[in-house]
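The other protein chains are all here in position, but one chain of the complex has been omitted.
A, B, C, D, E, F and G are the chain letters, set down in written order, and residue numbers restart from 1 in every chain.
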Amino acid sequence: MAAERWEACLAGSGGQGIITAGVILAEAAVLAGLNAVQTQSYGPESRGGASRAEVVLSEGEIDYPKTTRADVLLAMTSEACGKYASRLREGGLLLADEDEVEGVPEGDYRVVRAPINRTAREELKREIVANIVALGVLVAVTEAVPLEALEQAVLARVPRGTEELNRRALALGVEIGRKAAQQS
Amino acid sequence: MAAERWEACLAGSGGQGIITAGVILAEAAVLAGLNAVQTQSYGPESRGGASRAEVVLSEGEIDYPKTTRADVLLAMTSEACGKYASRLREGGLLLADEDEVEGVPEGDYRVVRAPINRTAREELKREIVANIVALGVLVAVTEAVPLEALEQAVLARVPRGTEELNRRALALGVEIGRKAAQQS
Amino acid sequence: MRELDFLRVQHLPHIWCVGCGHGTVLGAVIRAMQKSGIDQDRFVVVSGIGCSSRAVGYLDMDGLHTTHGRALAFATGIKLAKPDLKVVVLAGDGDLAAIGGNHLIHAARRNIGITTVCFNNGIYGMTSGQYSPLTPAGYRTTTSPYGHLERDFDLCNLVKSAGGTYVARSTVYHVQQAAMFVSRALAHDGFSFVEVFSPCPTYFGRRNRMGDPVRMMEWLRDSTVQSGAAARMEPEELKGKVVLGEFHRTVEVPEYAGSYREMVDRLRAERDDDGS
Amino acid sequence: MRELDFLRVQHLPHIWCVGCGHGTVLGAVIRAMQKSGIDQDRFVVVSGIGCSSRAVGYLDMDGLHTTHGRALAFATGIKLAKPDLKVVVLAGDGDLAAIGGNHLIHAARRNIGITTVCFNNGIYGMTSGQYSPLTPAGYRTTTSPYGHLERDFDLCNLVKSAGGTYVARSTVYHVQQAAMFVSRALAHDGFSFVEVFSPCPTYFGRRNRMGDPVRMMEWLRDSTVQSGAAARMEPEELKGKVVLGEFHRTVEVPEYAGSYREMVDRLRAERDDDGS
Amino acid sequence: MAKRRAKSIRINEVWCKDCRICIAFCQPAVLLPGRGAPVVDNLEDCTLCMLCELRCPDFAIEVVEERAESETEEKEVATAHADAAPDAG
Amino acid sequence: MAKRRAKSIRINEVWCKDCRICIAFCQPAVLLPGRGAPVVDNLEDCTLCMLCELRCPDFAIEVVEERAESETEEKEVATAHADAAPDAG
Amino acid sequence: MRMPRLMQGNEACVEGALEAGLQFYAGYPITPSTEIAEMLAERLPLAGGVFIQMEDEIAGMAAVIGASLAGMRAMTATSGPGFSLKQENLGYAAITETPCVVVNVQRVGPSTGMPTSAAQGDVMQARWGTHGDHPVVALSPSSVLETYLLTVKAFAVADELRVPVILLTDEVTGHMRERVVLPDPGTLPRAERPKEGKAPPDVPPMTHFGEGKRTFVTGLYHDDTGFWTEKPAVADRLIRRLAGKVESRRAELTMVDRHYLDDAEIAVLAYGCVARSALRAVRLARERGMRVGMLRPACLWPFPQDEVRAIAERVEAIVVPEMNLGQIVGEVERAAAGRTRVVGYSRVDSELIRPEELLPVLQEARSPGSREAGR
Partner (left out) sequence: MRMPRLMQGNEACVEGALEAGLQFYAGYPITPSTEIAEMLAERLPLAGGVFIQMEDEIAGMAAVIGASLAGMRAMTATSGPGFSLKQENLGYAAITETPCVVVNVQRVGPSTGMPTSAAQGDVMQARWGTHGDHPVVALSPSSVLETYLLTVKAFAVADELRVPVILLTDEVTGHMRERVVLPDPGTLPRAERPKEGKAPPDVPPMTHFGEGKRTFVTGLYHDDTGFWTEKPAVADRLIRRLAGKVESRRAELTMVDRHYLDDAEIAVLAYGCVARSALRAVRLARERGMRVGMLRPACLWPFPQDEVRAIAERVEAIVVPEMNLGQIVGEVERAAAGRTRVVGYSRVDSELIRPEELLPVLQEARSPGSREAGR
């Protein structure tokens, strides 16, 4: 769990639910008693262009609300990966979609790849829950927030009637996340 | 004729052509090679409320454009007279309509009364030229500008077809002005 | 004169010029208000900026003299905040149709319960005689010294097309009709609009050889025709005439402020039901 | 595709969402322009702010992307300065009818030679889905979460009442008709206005169970009726249907920029005569 | 009912701006131009059409009907009040 | 005149956003959904109604007529140009 | 104290407004303020209030004033372009002493600029945007919680002083989500509008439409009865009272946070979202052994000139980082009046200033000449 200050940058393209994922992560942190700030960046073409969410967690005060030296970067597309990898702190974690992200830039960080989109598409038949799968992966690998808090936060935010789907997405995410972490 | 700085304040009510009179006086001065500034003050109800024109003449530069210690006050109504008499310099000239202005405030100035409106109404049958009569009176008494310049300025500004009427108004004004000056 | 009961007499005589029609329109409005039976203290009169807009200052009731063109937008706030008040907008053609044109069509579209009386003199009086969107083509104003090139709005038609549900036109020459239309407008639940031709002898008149107030009244008499008569006239005969009358009246459209209140009540009732 | 000749292809794909009708309207406009025979370099396209207003950026010609709602006012300046240019305004219903409503009715009143194409999606797309003056009553938007209470404008009728001299309506479903109307509008000398329904699946659609672009196209097909057919239908049948077609076309009113030029020429000729 | 006739026509000379609209459109020519305000010439011809009062832009003319005694009294007060501050605004 | 038929239907996969309008309203069902863009299924049924091209919001589908050789060449250039900068804007 | 929750800045503004008793909202959508309207469209009817989306921002401001004069607590929210359009009617609210709250969630200008990015470019406009002299109160929060608190405060000040109050936030603060623990409902001070007999000498009692008082309101100069006048003496009294009622409460309105100032050689003055960057920069600088402190004004107008002057006496330099080309830095210069060096730092490329980029600026401020400060 985050102690001093823990930063995550979640990046992908509009429509992938990246910002929702950021919000859920921050909400999970709040449920777990942490301080949290979530910010975002988007263009006018929010429905297609690049999209980025940043989450900062801490047990204490959070002054600067954006990431400076991210502990984790979740990259859902190659573009996002190329653009934000430099934001990772030394020894940070780059979590990349196994299929979508081609060629990870060199750097002093740990790389974990997981089939996030593929799992959503093939196992869950709903690409739209890739963001929840990603959250599962991210928390499984980083333990940034307790899994119960994360599940609670997911269920509180997803549309009624989709709880079961999202619960499964999260569970699968955690599963592939653990597997990937071991392999890396 | 004005040397250093000569100030006139022309006051009456909207619709009396007070501002036009001020403009003509200033134009006459320019024709005569003097420097001149004319300013005015009016309310939204310009067609009835109080109306005031100020004219400053000089052979040199005119800095402050309004009257401070007027050499002449032309008062076409009692209200105007009461309101502005205090602006006259010591030894200045108060030129008041003989019929319209009742009760001139006490002060250290010369008072000349002339039947301005009455002349326009009765002799000329056109109350609207009272302002031109007034100009005739004013210049006859003060010699602020040469009469030829004044006539030229009047004729340049009045509507086409009314030249004769205005010429007569001016002449009558000069006449009653001279008469009044002698009597005062 | 009963009218004086509705006036802040301490501020009379008003600022309007000799023969200006605005005082006559104001009188007609007062008589319509008095006839309505609505308590003097339930009215709020709202205006913009212009000679005509000063009318609200003379009325002895709640009054709001706003910024130029915005009367209907302010009035919309008042009506929604206190739907029980009778909100009446009094303003000029420049105010309502030039700078304020957008608020006019949107208030009409919403069918919000505001009665609007347009003092139409076809000119900007307050600023000394420039053309307005109601200046008829060909006339002279200080900004159309060679004759006006633009067409004027048929304001009643515009308001109707925008959604107004009571629309009528008269003149100060036809002062009794004008008062009658205003009184029907006040009785109407929805956006009601009465255009009253009101001469500006000082600026419109003088520039167009009608400087005499009486001449302007004659012009109003001679250049207008009642809708009933107009219906029986040939297009040729109607040329250059403006039609007076009631052009539109419907009660089928719900008034906006009322609809909003209903929605609020419904939602709160639903919520309370949920809660219990 | 010939359309590409009129596009700044280096900036494609455009920013519009999956299934957004704006690209379709743009295509229709391009084809009408190409059909008009007017040189590409004689067009100036002007817009306000909104998803639709971005259209002018994609057109490979003189283009002006102005402030929200003001396209027609800017366009008026251009047209008067260079009457020979073909000035075309492309903008959304929010831009033209909400904040820009006043400029719309005044441009129509003056009958200035500007062709206006309204991309009507009944919503504010750019700001993510609030109601517009063209949102039909009852529909849901982010600012009418309980169903919209206001009525929408009949924009064609409004423009006609304001003085527009060519007025027509179509949809992107009826894309060929839309292009035909735009092409007639371009040929018209005066203020011409074409309203084209253009779906916003992202915001209008999703909130109203029509998130799928195909569903929105079906809705356009099923909720509209051609004016010819409408004339033969009972009021009952017409309920809830929007009529498409050409509603107004007259050549009797002089175009404003041309009239102004004529006046200038006449005055200068008179002065020169005086001088000689 | 007795024939209605005017008891008096009162003109508020402070408010009247002498536009002469009342005079011009009075069918029986009851009113005549005066100095600064109309004067009542032949009251007896007045048909009580009230148009002079209704059209007066300045609330300056009032046609008082013969019978309307009580109402008239009331107004007297208001008019007096008005005169008290003729130059405001 | 020979019967007009489609030579090809070209889809610009970079511009296409997969809205599927072209597919839904093609009467003879020439097009089918694909991965991210429509695929041409039975070109021979195409009636050259052109509605897919006209309605496409993304200038991403072009129906090329059998005869219109020369015009086609021209377009090739423009399309290539377009592809060159797919991510601007 | 309520449960902790993650809340968006714009949402906190909505919660604050409702807590303050908001009854009326009229506005026109614009990024990045729109969430405020959207949430209120849902919440206000349930609270018995009124939400309306008007035809434009001018109308939104007008309707707000109308509703306020009819007795409702009223507000609008917008961003740069809309704020420009509201200026005329903002001046009307000032001269008619109509309480209301105007939220400006700042984005990059001028003109349409960059609609989805943050800036602080409207700070001077908030002070001077409408024509003529007029009083202004503008509050600028740095966090989600403070957005809530200052919204409540804005209504209190508006009602108490009968002034329009501007809540000047920005895209970062407005869109940021942050853990907050809101105070219990009803615990924050609320003001009433001054009533007959209970009004301070410089704020006239307020009567509303529909109360039978025959209230007359005009944007012309007016006397105590509300009626228009052109009398110079009355005009003079009115305009000086309007300015004076805010000016004389400068001390009460001033809200400043102080950090590490006791031994500071360099002070940073920052506000809004940039204060977050600045505070971190100050901490980083302290880690590096620099004696840097910080002053954060939460009320920008009236400007806390006395506080700045006091600090100027004691430090070697005041550094003012802003997301504009230098606006508040001018006020700091004025207040400092030569007592210390004032160093501006501008970032105007739409990105939030990063703490690290301030470190060299602080360094340079301490020993000028070592590098070109600012950009």
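Quick note on the criterion: contacts are C-beta pairs under 8 Å (C-beta built on N, C-alpha and C of every residue); 3 or more make two chains touch, one makes a residue touch a chain.
These numbers come from a predicted model, not from an experiment.
Residue in contact with the omitted chain (choice from G:122, G:146 or G:159): G:122. Among G:87, G:143, G:169 or G:215, the one in contact with the hidden chain is G:87. In the complete complex, the residue from C:131, C:204 or C:219 that touches the missing chain is C:131. In the full complex, the hidden chain is touched by chain G at residues 58, 80-81, 83-85, 87-88, 91-92, 94-96, 106, 108-117, 119, 121-122, 124-125, 127-134, 218-221, 230, 232-233, 235-236, 239-240, 243, 324-325, 327, 330, 333-334, 336-339, 348-351. In the full complex, chain C touches the hidden chain at residues 49, 67-69, 98-99, 101, 124, 126-128, 130-131, 133, 142-146.
Panel shows chain B; residues 23, 26-27, 29-30, 33-40, 42-44, 46, 62-66, 68 of it touch the chain omitted from the view.
Rule of thumb we're sticking to: only the chains that are shown with their structure count from here on.
Inter-chain spacing, taken between the CA centroids of chain B and chain G, is 54 Å. Chain A and chain C have Cα centroids lying 60 Å from one another.
Within chain E, the positions touching two or more other chains are listed as 17, 89.
Counting partners per residue, chain B has 44-45, 48 as the residues that reach two or more other chains.
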